[in-house]
Structure formats: C-alpha cells, structure tokens
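To start, the structure under review is shown below, and the notes come after it.
Other chains of the complex are left out, but the ones given are in their true place.
Letters A and B mark the chains in the order given here, with residues in each chain numbered from 1 onward.
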Amino acid sequence: MKKFTGVSDVENLQEIIKKALQIKKDPLSETEKGKGKTIGLVFLNSSLRTRLSSQIAAQNLGLNVLTLNAAQEAWNLEFADGAIMNGDTVEHIKDAIEVLNQYCDIIAVRCFAGMKSKEDDVNESILSQFEKHAKVPVISLESATRHPLQSLADCITITENWTEERKPKVVLTWAPHIKPIAHAVGNSFAEWMQEMEVDFVIANPAGYDLDRNFTKDVEVIHDQEEALKDADFIYVKNWSSFDEYAAMPEVKDSWMLTNEKLSVTNNAKVMHCLPVRRNVELSDEVMDGKNSIIYEQAKNRIFSAQAVFSEILDGLDSQ
Amino acid sequence: MKKFTGVSDVENLQEIIKKALQIKKDPLSETEKGKGKTIGLVFLNSSLRTRLSSQIAAQNLGLNVLTLNAAQEAWNLEFADGAIMNGDTVEHIKDAIEVLNQYCDIIAVRCFAGMKSKEDDVNESILSQFEKHAKVPVISLESATRHPLQSLADCITITENWTEERKPKVVLTWAPHIKPIAHAVGNSFAEWMQEMEVDFVIANPAGYDLDRNFTKDVEVIHDQEEALKDADFIYVKNWSSFDEYAAMPEVKDSWMLTNEKLSVTNNAKVMHCLPVRRNVELSDEVMDGKNSIIYEQAKNRIFSAQAVFSEILDGLDSQ
C-alpha cells in the first residue's frame, strides 16, 4: 500500500479485514517489522482514540513514533499557496511537510474540515498538500471529507458481529447535535459500506443529505423509523447540511436514537465513532445497553491502524 | 495489587518500601516485566514530577506508555451522570474510560479537586468514575483527596533518612499560600504516617484542620513552634480550609518555615512534595539548606511509582 486516505487505497477490502482480525488475535506477531523506521503522527485537531490507537498500533509493529500536536507544540501554519506571510502564520504547511519527509518514513495526519469554506473542505485543502508534498506514504487520521481508519474499524466490527449467511441491513442514521459537525465520518462510512456485502441505507432529515460524490446511489430516506425497520446495524452520527454548507436547518422530528426506536429493528447492533453526546445523539439507555458495540468498535481502531501501517510498511520494503 | 488509589490498597507497607529501595539500587532489574503491556497516563491537570517519574518507572519495567493530556489533546469531558450533553462538553468521562479499557492494561489518572463543590471533591467525583468504569487496574496520580504515589515516596524518603532505633517525630506543618489549595497531599500524608512507625503530629492554624476522616486521632496543634519542637522530619504543605470549604481564613502568625524555626527541632529534615512557592511556604535558606531532603524526595517518586506498577503487573499476571 502506497498511501491510505480512502477506501480506494485498499486493494482488497476483505483481505485487509481478515488481516486486522488476525492482528487482533495476535497483536505482537510483527514486532520487528517497523524496527528502525519512524511514523510521524501530526495532529492539527483533537484526538483521543486515533491518537492512542495509532500509537499502540505503531508500537506493536516496532515503529518509532513521533507525535506532533502542531498547533500547541510547533508553529502557526500557513496553508495558502503563494501567500505573503506577513501575518499571523509562521510556517508554511508545505515546508513543514518537506521537513517531515526528512524525519519520517510514514506521515500520518489529522486535518479536520474548517467548516468555513465548502470549496476548501471539499477539495481537502490541507490533506491535498500532504498528498502533493509528501515523499513518503501519507495516512489520513481523518481529513475534511473522510475518516478511513475509522471506516476500516467499522468494517472489522460489522464483520466480527455478523455470522448469518444473508447480507446484514446497515443503516447510517443522522443524529442531532448542537454545533455544525463535519461530514467526514458519514461520507467515509457510506463509501466503505458500498464496498461491503451489506444492504446499506442512509437516514437523515430533509436538508441533511450527504454529498452524492460519496453516497452515490445509496438510498437516502428522510423518515428515520422507516429506515431503521429490520436494521441489523445502526451507525449513529451527526453532520451538518452539505448543500447549505455547515448550516443546521431546523429538524422538527426527534432523531435521537432511543431504545424505543430499536424496537422496529432486527435487534440491531448500535455503532458510533465517538466522542458521542449522550442524550443528544443517542440516549444513555442505548449507549449503555446490550445492543451497543461501540466500545468494541473503538478497540478495533487499533487493529484497523495496525493492518494499514503493516501494509504501508510492506509497500516501503517493496520500493 | 489490583488498584492503587490509597494506602488501603497496600497489603504490607514495609514490604513495598523495601521493594522500592531495592528498585532504587537496581532500577533495571525488571525490564521485561511489562513487555507487551500498556499503561495509559491520563492527565486532567498539570504535572512535572508525576508525569516524568511515572514515565521513567514504566520504561524501567518495559511497559509501553501512552500519555494523554486530556484537556489539550482530546475532548472536553462531561462528568455528570445522566447529563443531556447539549453544552460545552463533548465526551462523557465514562466513555473515555471505557475506551481506555480497550487500549490499556493499566490506567493511571491525575484528577485534582475542583475546589468548588465540597461534596464533589469529598466523593472523588472523577476518580470514582474511573474506579467504577475501569475494567483494568486504576492508579491514582493524585485525586481530589489523596496523592498516594507521593505518600509512598514520602515513606521511602523517611525510611532512608532514619537510622535510629527510636521512632522519629514527624510534623506535617501547614504553610502559607496565596490561593485555595487542595487537601490531597495533606490528607494522604496523614493517612500513610498513621501506618508508619513514627510519632506524627499536624500543625496548622485554627480554621485549617484537615478532614478527620483522614487525620483520625492524630494530634492537631494550632501553634507551629510547639508542634515543631524536637521534630525529626518536617513536611511543609499548604491547604485551604476544609470546614469552610476552600476558604482562606486569615492567619495572623507567620507560618512560613524558616531556619530560625528549625532551631527548636532535632535538626529536622525538611520535606515538600513540590512545586513549592519559595519565600511564601518556606524560605530560600531552608529550601537550599542542608536540612532539605526535598530533591531526594522527588527522586523517590520514580521508585514509588515503579514499585506500585510492578505490583500491579504482578496482579495482572495472577488473574
């Protein structure tokens, strides 16, 4: 694997899921693989699961880890090409990337959507600079439009939790929030589900349809109860409006996931990428209930990352 | 050892002090013990000694270390059970803990008293969530009411510095400060001294008595000079009022420790957990004088942590 910023970087999804599940059984089976190599984990935004699971995955592979909280520990970054840097920004992102090229064998970066300019976010104004200037493999730790290590962990989790012959019905359902939230997790989950052997639908209120570049022909239902019917897996996630970018059109119905809503499902497993706003996105009873596989899903972030790092290391060796 | 949040978790205090002193002689005697295991160090508050000594101790045991500065690096945490999270908090502490359960073999946490609600602090509103939700051993890196790794280091330091047959006289003396400071170090030292073979008294101004749940029957003297008489060890520490919670009743006498005050002691060794406000809590001459064992005490934080981590690892293996 030469980079990992989306599902299109995965040659064979079933193979990498299988690999991740093998790693889960024996996380220390490749402790020499990364010896003498360095991964840089660059955080332009907050992180708990991604930060910790990436470190564990790297350590399990024997990689040296350099963690950089760019905003707090380094310099205020400039992102505009050709900028005359006579303002608040001290270092151009492309120079930071070129330096990371010198120091790292792999660069992983978290760069959320700014939620101010639709164009900047859709065009991945930050990740694209990493993809352009990095001379080593780039791994996304969540970018403006995608969160692929999360989505791989989601695929692992669904695979583990499904033993029937038939395809499971998977519903990505919008949830309420109090602030405009990015589309990355929703987009990304939609993309990956289209590569899985599942029946996939999206439920969201009118005005909240995701970008069709990610959802393609997936059915989008504006009635949550209808969408949840017979669901085997429910993925709960908020996002703001894409069409009216970052707006939050009023939603009159209650979209918070509750146990009552689970009653129309096929005893559905509930997923969420975390962090979750309890009693806003979903109720305490769901979060703490027997249908939640959310913590297991968080655990699978380790094996998602480790499978990807391992394949990236294979790609380095084959150069 | 299954957890370490106070002296009651120590089966045999003399044994663990002995173990720590052995580690001090040979810190790298157990470098394989923690191999393949991970300790998460979660800081909800500032830390210098605890942060560094815990990392060294973990490294000496071959443990992987994940350090999380929760406030700066992760998400704003909610602590209230049942909260409708439609405000500033992004992730519930119990979800963060459940995720740490997935990532760590041991969770160590620093969670100071908020000094706003006596009830919250006395009930350990944060640590109690870790004790409730953690599925792996929990180690306190200082909580609202106790600082047990400090207290163990204090016991190690006193043991090292006492060779006479008779019991030493140990005085915990209140010191001035400019802000309301928590009771954790004072409470904790008082608890641990009651388990040691020492004559222990507490000196503090009227209005500053510590919680009797920690000091029990220990003599509390409101006259510093009287208390210091014939002292072999003096432990200097500020705390705010407990009865009138977090208040700072006026103190007319001078309680700053000076060389002059040492003159009534038995050439007492001076201790402080650090950080210390020089020339407020104690004078430069004391801090820099021959009676201070404060830096050695800080060094012993390594061996305190390493002895505890080692026993916790023993507990993991015996499961």
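Definition applied: a contact is a pair of C-beta atoms (placed from the backbone, for glycine too) under 8 Å apart; a residue touches a chain by one contact, two chains touch by 3 or more.
Everything quoted here is computed from the prediction, not taken from an experiment.
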Task = May I ask how many copies the whole complex comprises, since the file places only 2 of them?
result = 3
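Criterion: only the chains that are shown with their structure count from here on.
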Ask   = How many Å are there between the centre of chain A and the centre of chain B, using C-alpha atoms for each centre?
value = 39
Task = Over in the complex, which chain B residues touch chain A? Could you list them?
result = 36, 38, 40, 64, 66, 68, 70, 72-75, 78, 82-87, 90-92, 95-96, 98-103
Task = Would you pull the chain A residues touching chain B in the complex into a rising list?
result = 28, 43, 46-49, 51-53, 55-56, 59, 69, 72, 178, 274-280, 284, 287, 294-296, 298-299, 302
